[in-house]
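The other protein chains are all here in position, but one chain of the complex has been omitted.
Think of it as A, B and C in the order they're written, each chain with its own count starting at 1.
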Amino acid sequence: MKTETVAMILAGGQGSRLGKLTKQIAKPAVPFGGNYRIIDFALSNCANSGINDVGVVTQYQPLVLNDHVGNGSSWGLNRHNGGATILQPYSSVDGEKFFKGTAHAVFQNIDFIDQKNPDYVVILSGDHIYKMDYEKMLDYHKQQAASLTVGVMPVPWEDASRFGVMATDRTDRIIEFQEKPDNPKSNLASMGIYIFSWPRLKQYLVDNQSKNRQMEDFGHHVIPAYLRNSEAIYAYSFEGYWKDVGTLESLWSANMEFLDPDHDLNIRNRDWRVYSKSPNTTPQFLTSSAKVKDSMITDGCYVAGEINHSILSHNVKVGKNSVITDSFIMPNAVIGENVRIEKAIVGEGAHIYDDAELVGTEDDIAVAGYGEEIGGYSDEK
Amino acid sequence: MKTETVAMILAGGQGSRLGKLTKQIAKPAVPFGGNYRIIDFALSNCANSGINDVGVVTQYQPLVLNDHVGNGSSWGLNRHNGGATILQPYSSVDGEKFFKGTAHAVFQNIDFIDQKNPDYVVILSGDHIYKMDYEKMLDYHKQQAASLTVGVMPVPWEDASRFGVMATDRTDRIIEFQEKPDNPKSNLASMGIYIFSWPRLKQYLVDNQSKNRQMEDFGHHVIPAYLRNSEAIYAYSFEGYWKDVGTLESLWSANMEFLDPDHDLNIRNRDWRVYSKSPNTTPQFLTSSAKVKDSMITDGCYVAGEINHSILSHNVKVGKNSVITDSFIMPNAVIGENVRIEKAIVGEGAHIYDDAELVGTEDDIAVAGYGEEIGGYSDEK
Amino acid sequence: MRNKIAPILNLVEYEDKLKPLTNRRPVASLPFACRYRLIDFPFSSLYNAEAESAALFISGSGHSLYDHIRSGSTWGLDSLAGGGVFTHSQVKLKADRSAESKHDRFYYEDHYNYVTRARAEYVVMMGSAFLSNIQIESLMHFHEDKDSQVTVVYKKVNRNELSSDTVYSALELGDEEDCDISGVTAISDVKEDRFNLNMETMILSKKTFLDYLYRAKQADMDINVNNFIKFSLESGCSVYGYEYTGYLKVIEDIKSYYDANMDMLDEDNFNSLFYRADPVRTRSKNSAPTYYGKSAVIENAQFANDCEVYGTVKDSLVYRKVTIAEDAHIEDSIIMQDSCIEEGAYLKHVILDKHVYVKKGARLEGTADNPIVIAKDGVVYAEGEVKEE
Partner (left out) sequence: MRNKIAPILNLVEYEDKLKPLTNRRPVASLPFACRYRLIDFPFSSLYNAEAESAALFISGSGHSLYDHIRSGSTWGLDSLAGGGVFTHSQVKLKADRSAESKHDRFYYEDHYNYVTRARAEYVVMMGSAFLSNIQIESLMHFHEDKDSQVTVVYKKVNRNELSSDTVYSALELGDEEDCDISGVTAISDVKEDRFNLNMETMILSKKTFLDYLYRAKQADMDINVNNFIKFSLESGCSVYGYEYTGYLKVIEDIKSYYDANMDMLDEDNFNSLFYRADPVRTRSKNSAPTYYGKSAVIENAQFANDCEVYGTVKDSLVYRKVTIAEDAHIEDSIIMQDSCIEEGAYLKHVILDKHVYVKKGARLEGTADNPIVIAKDGVVYAEGEVKEE
């Protein structure tokens, strides 16, 4: 069966701004919203958009991510000859193939894409939280007969200089690209979502590689090269919730926004579901001492304390007289008794012992790392 | 659940002695016996020995191999929390992690093994053809309280200098290891099958790495270091069919041996099955012009010619008046009319056009590479 | 491509004339062409149309069917993310619903629930007795182009292609060009020798399906293609016929089942049925290649993997794990899985069901019109005795 579209999710980045949360795992594998990992949003968008062939390019600490993605069956991608394929560095008769940038990662995996022989390649980032129908964007790409369509969203003018912005003409054709400009000519920020017509992109990647021209990054090299050659590049505007959760503060605030039952993402919408790999665990047990308000709790939790405006991911234990407020607790964290947690992120499997405190502010979120232990007495350990 | 034993199949090698057969695919992914790939034997041995946790270390051209192995479900490994996990080079905060040798590949994947927290690690090669019950070898390892047990098999004394041989005392304890010695002290050749007690091996790998001592290869570095430290190393003797198919001649002769209905491997034995990933294909169609003698044919074949003492893998087409003798034809090869093939290996998807010849000798097997085209007229292509 | 169809497979077929092959299995589970079962063909059509789910209405316990289908993953019908095979046992459906009041209650409800919950625009209704290779995407495009209320698949056939006492029907075309259908006639009432066989395969919108379902419930009628054509014609709505031109065999008795298997030895028929965007999919089983010994003589035959063949096989189909000894002679026959043919046995125009043992020197000879059928687990002795287990 001919595959019309292959999606490549670039999930190789370390996400070093997430500090101790990404020491052992890649950023796209970081938990989100109680029941998810960040990459679930891109994978679910693919599944819901009817794109079943997905390459997930991983490189940095991939064990958790690879185990999570598997063959894509959790997202229904493994049907009809499709599936998720993990693409990691490898060697060949030409030598070792590490991935040096977004475009270079695609270049190194040309064999994979050519196997599928697609007309279009959708390039996605594995670390954004949003719901988007790529099929509509693809329809637009076809309609414009574009060689590249870039997903953009309007941002406030004052923020535009923090983004790569796209200046367009009246027909939405992109005429200039500015990476983090001092004087932005447009407020249309690139979302890092690209649809390329594959044969053309392949030609650029292979030709420039053979001429030793740098073609490692889509924003820095490929788009400028396309612009220089007057390729038909169009901007496709997205309106809706979209968030890059690249920092501790943005990860925290995205979780707090997610708590709102009227949130734009509408996680309970059955027509556009966000899928994930579900663990086998027990029901949620809220004891008679539990107090839970304006919070999300996930299967496997045992709650004897007080939870205010917080998210508990699966298998979190909260002891008596502990109070958790405005916080996001990742899976398998254990929180003892008389603990106070506020404006914090608690990493997977972290252990916060009795009587400990973990209190941050909106501008300086408190963090317990992956498996970190906080509080407790040495003779107890 | 605690995992007692993890198997690590080293499947990263290029197998350059297989020439054009391994240009695009890794040696363990090379087809064998009509319905198999070489790695199926090691994977099936794991499944039949009750070892469900298998790391498959890949590095060289891994696409076909990874797709074949998947999560191990074809071998029933994905049950009971086990499964096959593909382990490829990756990066971490410590930098890029390519695999420089057999022991180094295990060192780079310590995190994976530690996740499973096993007592024992079985180290296997992905490119040997044999049936072996690793559980019996493990029982022996436990019984001897060994820190390392090496699978060995007796070879004729005159061949011993081509192998790594193990000199043992009366209790089968290994007292000396000779790598391809001119004057072998033993005819017990190492099969490249090791059972290590994991905590001890980990200690050797980590300590020596931190001291910058070379510990890249099991044969060259780890076993000598174990011997120097008087670790308890035992030899476990295997008797039965075992073949390293590292050269074109050995790959060919292993296939020819496999044709024998009384072959030691006993491929039809339902108590020790060799599993593989089965393609979806049609029945075998032998037309009225077909003549088939002493041959194995696989589903999806269409045969209008003459097949003598040969193996046709799945989806091979053989046109009228073509004669194939003493040959191994890999999947999806297309053989036209009036073709003569003798003492040859035809690679996956190769196309032998009408009237072509591909004739080798026992010492110089003829080979058509992966996807290679032979014969035909330019105006027909 | 996104899923667009909610398929409903009515697997309650006429099985009496297929006994003993249908003693323990529905028509949908009948083995076919060495490696398949009949259900694989509609399921593969669904796979090619990228359907996510299917509802199966079966009679009896259906366990042979469940054991073949399992999760449906072979045909892309299984997924954690929505989709799946939903099975509904209607025991004997409306025919004797009085006897099965317990199930009756859910007959309409099960259809309703499946269709309302499926994320799809269209409902496709089909069965398993019309062995064919229907491209559902083409059918859907035709349906959309015609802006049809319901579209039914037919094939032009000659009377002699069907069983003489066939229970199926023909479609009357109003205007040949336009393909609109004006009625349905039982084949016994058709005068012409060539007619448009109603393949009882239909596409219609979800909304129309639910309308007709409601009408069927009100009138206590079966949910099937013929009733739905009737509803549509009664309402003055458009009914179009979509012509199918590929291989077709209606599996309605032993003879048609035998012929369908034998047809596969003809390359044109084989290609018509098996040539698809994707191969026909069946549940994969681990197997070894088939070994043909030095004494084997094969002429125009098909085999599955896992056989050992030392004898002569002509114009026959041989399923998995069959052993054929030296000097055994098999001609014009169907040998199913796990059977064993000993030395010197002679079989012509024979169907062996699974796991039949033919002893040394035994002879069985039927005719092309009336092949001998040996039921599952039978033993055939040289003295001519047949022992059924």
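Quick note on the criterion: a contact is a pair of C-beta atoms (placed from the backbone, for glycine too) under 8 Å apart; a residue touches a chain by one contact, two chains touch by 3 or more.
Predicted model only: the values in this text are computed from it and were never measured.
For the omitted chain, the shown partners it touches in the full complex are A, B, C.
The chain not shown here is touched by just one of B:73, B:247 or B:289, and that residue is B:73. Only one residue from B:29, B:47 or B:344 touches the chain missing from this view: B:47. Residue in contact with the omitted chain (choice from B:236, B:275, B:328 or B:370): B:275. Although one chain is not drawn, the whole complex shows that of A:88, A:125 or A:276 it is A:276 that touches it.
Listed for subunit C, the residues touching the missing chain in the whole complex are 24, 60-63, 66-67, 70-71, 73, 78, 80-81, 84, 86-89, 91, 103, 106, 284-286. Contacts to the hidden chain, counted on subunit B, fall at residues 1, 4, 47, 49-50, 73-76, 78-81, 135, 271, 273, 275, 278. On the side of subunit A, the interface with the absent chain consists of residues 33-35, 74, 259, 261, 267-268, 273-276, 278-288, 290-299, 307, 311-313, using the contact rule stated above.
Keep in mind that, in the parts below, only the chains that are shown with their structure count from here on.
Across A-C and B-C, it is B-C that has more C-beta pairs touching.
The most distant chain from subunit B is C, comparing centres defined as mean Cα coordinates.
Centres computed as Cα averages put subunit A at a distance of 38 Å from subunit B. Work out the mean CA point of subunit A and of subunit C, and you get 46 Å between them. Centroids built from CA atoms put subunit C at 41 Å from subunit B. Looking at subunit A, one finds that none of its residues touch two or more other chains.
Across the assembly, subunit C contributes 278 as residues in contact with two or more other chains.
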